[in-house]
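These notes concern the structure reproduced below.
Excluded from the complex is one protein chain; the other protein chains are retained at their positions.
Chain IDs A and B follow the sequence of writing; residue 1 opens each chain.
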Amino acid sequence: MIRLSKVKTDPVENLKRHAEAIGEAVKQAIKPDRVTVEYPRERRKYPECFRGFIVFDKEKCISCFRCAQICPANAIQMEYFDKAYPGIDYAKCIFCHFCVDSCPTGALNTSKVHDVAFKSMDEMKLSTKQITKVPEIVREEKQTVEYYVDRNVWKLVRKKELDRLEVPPKPVKVKERKAACTEPESCLGCRLCANVCPQNAIKVEKCEVSIDEEVTGTGCILQIQTDLCTGCGLCVRQCPMQILTLEEVGE
Amino acid sequence: MMDIINYLFETFSSNMMDIPLIAPIVDYLMKIPVINVLVALILWKPFFAVIIMPGLGVLVLYLLYVVWYERKLTARIQWRVGPLEVARPIRGAIQALADGIRYFFQEAIVHREAHRPYYVQLPILAFIPVLLPIMFIPAGSAVGIYTPYSIQLIVTFIALIPITIVAIGWAANSRFAYIGSVREAFMYFAYEVPFIIAVISMIFLYGSGDAYVAVEKQSAIPGALLNPIAFIVYIIAMLMATSRLPFEIPEADQEIAFGPFVEYSGILFGLVMVLAYEKLYIMTLLFTILFLGGWSGLYCPLLGDLNGPLWMFIKTIVVISILVIVRSIYARYRLDQALRIGWTSMLALSIAALVVGGALGVWLS
Partner (left out) sequence: MDEYVLDIPVEPPKELRSLFIPIPPEYVEDTYKSDDFLILVGPQHPGSGHMRLIVRVKGDIIQEVIPDPGYVHRSMEKLAENRLYIQNIPLVERPAIMDAPNFNLGYVRAIEEALDVEVPERAKYIRTMLAELGRVGTHLYDAAILAVFIGHTTGFMYPFALRELICEALVRLTGARFTSSFIIPGGVRRDADESTLKWIYDMTLAMERRLKSFERIFINNPTVIARLQDVGVLSKEEAIKYGVVGPFLRASGVEYDVRKVEPYEAYDDLAWDMPVSDAGDGYARFLVRVNEVGQSLSIIRQCIKEMPEGRVISEQIAENGNDIRGSFYDSLSNIVLPSGEYTTLTEGARGTIVFSIVSDGESNVPYRLRIVSPGWLYLRGFMESMKGERLADLQAIYGSFGYFPPEADR
């Protein structure tokens, strides 16, 4: 335990402290340890994991709605084209990147862009088309600045080369999963899963059911076409009987 | 009509600055009618001292310089860059000018509670005690009005400045301005007594209130070494008087938001803001005369009479440039602590300086 007590304030001690303070100021005036980054003229180098403008890859998207549902700020709204794709409202986005981490296919990716100006609030609502690539920004900077530290110094290292603002997409290490039905006999036939499926991979058909010879009737049979299924899990979340699940397939 | 002009020309040309460097141009211009009166007027020693150097002309230049320099130095000590974007090639050197222009075109608001006539007049009236001392400050052979009591006169005018600041606070009629005025009044008494005693000790030392005598006596050893105690007291009193940082109590912006000047805006704020800088300039001129040997310095024959004012100006600027560093070193004292410093240690030091000054004065004479 460090025990501190009152500092002494006798005149000799005070004069020493005055001298120290003045000495430090004079030292800095002569040889300043300047750390200013002159921002529009030079840009900080940020690491690959920097959480910036979110870039969307339409090819990889499976319309699973995970990003829209995890967003704590409700900033993502889905737009319907042939499938549903996310658009981001940057008036609401808090850059927590829960959506990027939620995306099972890596369709959402970060970038190092952090300085986009919008003319109005309406413009901040970016549609899917606008987030498929890094927005056009005017690069005024002539050099890139990096903070260099070692045991003794902290200084700015300026390099002539410009930083790439795009971040190469990283593969996602998730096992591929497909929808499967655990209890087909419990199916109600409500067809919510079939309606919600973006790939039309689920078919619910009426069929004759017979438990024994006396009890017969019509029931439903649920068919999942595994070759079409992307494993988005929308049907799993929709099913009122909770009989659908995501099962791991292969590696 | 011609008689008057001729009379004026005679008066001016009989007492002109002799500067060998520009002598050919002056000689050429003196042959042209009308213009020769103007040239003679500009080079007339009293006019030159008051209006050009070390008077109003360089005062404006100094204001532009010191506002920029102070910000730049503070930024340097604080690991920053400081004003840069106005005229980037010269490192933002005309930032103060840009600020001045902005103040000029900003609306000067007079709020409802203010005493309107005084509120508008006082920032301008405050310039009287600030600028009048220039008349009596000699620089070499150039002097506005010569008097053997110049040092006393300058001190008198400096002592008048806080009264206008208190009046500004009263006319603004706001709580913060009121508190600021009271603080200014308290501080006034705390620094004025040691300050005047320190100056008196130097007058004792030189045996005269005449700036010429003071400078002449310092030809061998500067006053700062003759009476170092008075030197220290004068510097601290100068920091207090111009409310620079350890004693920036009347204007404390975190506590009372610029004190007496809280309600001002536009060009009126520009005027009251430079008041402290002008006071600093006047006090540093006196400081140069009393402690640093005034206008004496290396004589350059090419400059002739300009040597005196130039040396005076250079010394003043150097002193101010060193002084503004305190802004980035110190925190603000509380009012009672500043008053304690003023009434105990500084008063004691100034009396010690008086004794030293008196003894040395007797010994020197």
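The rule is simple: a contact is a pair of C-beta atoms (placed from the backbone, for glycine too) under 8 Å apart; a residue touches a chain by one contact, two chains touch by 3 or more.
Since the structure is predicted, the reported quantities are computational estimates derived from the model, not experimental observations.
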item: Residue among A:Met121, A:Ile137, A:Val157 or A:Val174 that touches the chain left out of view; value: A:Val174
item: Candidate in contact with the missing chain, chosen from A:Asp101, A:Glu123, A:Glu140 or A:Glu205; value: A:Asp101
item: Residue touching the undisplayed chain, where the options are B:Leu245, B:Leu271 or B:Leu290; value: B:Leu245
item: Chain A, residues in touch with the chain not shown (by the definition above); value: 1-7, 9, 14, 17-18, 20-21, 23-25, 28, 33, 35, 46-47, 49-51, 66, 69-73, 94-98, 100-106, 110, 147, 149-154, 170, 172-175, 233, 246
item: Chain B, residues in touch with the chain not shown (by the definition above); value: 74, 77-80, 245-246, 248, 252-255, 257, 327-337
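By definition in this document, only the chains that are shown with their structure count from here on.
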item: Geometric centre distance via CA averages, chain B-chain A, whole Å; value: 61
item: Interface residues, chain A side, partner chain B - complex; value: 21-22, 25-26, 28-29, 32-36, 38
item: Chain A-facing residues of chain B, complex; value: 73, 76-81, 84, 325, 328-330
